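This report refers to the structure that appears directly beneath it.
Omission of a single protein chain aside, the complex is shown with its protein chains in their original locations.
Let's turn to subunit A:
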Amino acid sequence: MSGDEVALSSDEDVVRARHVTRRLAVEAGLRLVDQTKLVTAVSELARNTVIHGGGGVLTAGLVHDGPRTGVRVTCQDEGPGIADLDRAFQDGYTTGNGLGLGFGGARRLVHDFDVRTAPGQGTTITVVRWG
């Protein structure tokens, strides 16, 4: 996947991540509601990367599967990792100061959601929303 890269270390970077994702979603021909869902999911994940992952990198690009076109976004950090994934997905569970909707909420907004993490090993989350 060729793609855009955004360094994630600040609030402003989360906004940049949203803009990059929006542009790709438009390019992929996603409908407005689908664009909004994807961009919102990426906003949650990018913020998690900044706050919980200690910063990281977002890569995003178009993906194709037969006639379908989608947008794939990966947020990667080398932070503490997630010890209890099941709990992390529960609505209302938070270790930060958020609502605890970010993780589970983001998963509901995309079609594919893949997490690779282990304590001390960082976290890599890849999501895809298809058109």
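Throughout what follows, a residue touches a chain if its C-beta (ideal position, glycine included) is under 8 Å from a C-beta of that chain, and two chains touch if they have at least 3 such contacts; residues count from 1.
The rule is simple: contacts and distances are computed from a predicted model.
Asker: Assuming one chain is omitted from the figure, identify its UniProt name from "ABC transporter permease", "STAS domain-containing protein", "Sulfurtransferase complex subunit TusC" or "Iron-binding zinc finger CDGSH type domain-containing protein".
Answerer: "STAS domain-containing protein"
Asker: In the whole complex, not just what's shown, which of A:His19, A:Arg68 or A:His111 touches the removed chain?
Answerer: Considering the complete complex, A:His19 is the one touching the chain left out.
Asker: Which of A:Gly54, A:Gly105 or A:Gly131 touches the chain that is not shown?
Answerer: Counting the whole complex, the residue in contact with the absent chain is A:Gly105.
Asker: Of the residues in subunit A, which ones touch the absent chain?
Answerer: 10-12, 14-15, 18-19, 22, 32-33, 35-37, 39-40, 43-44, 47, 91, 98-99, 101-102, 104-106, 108-109
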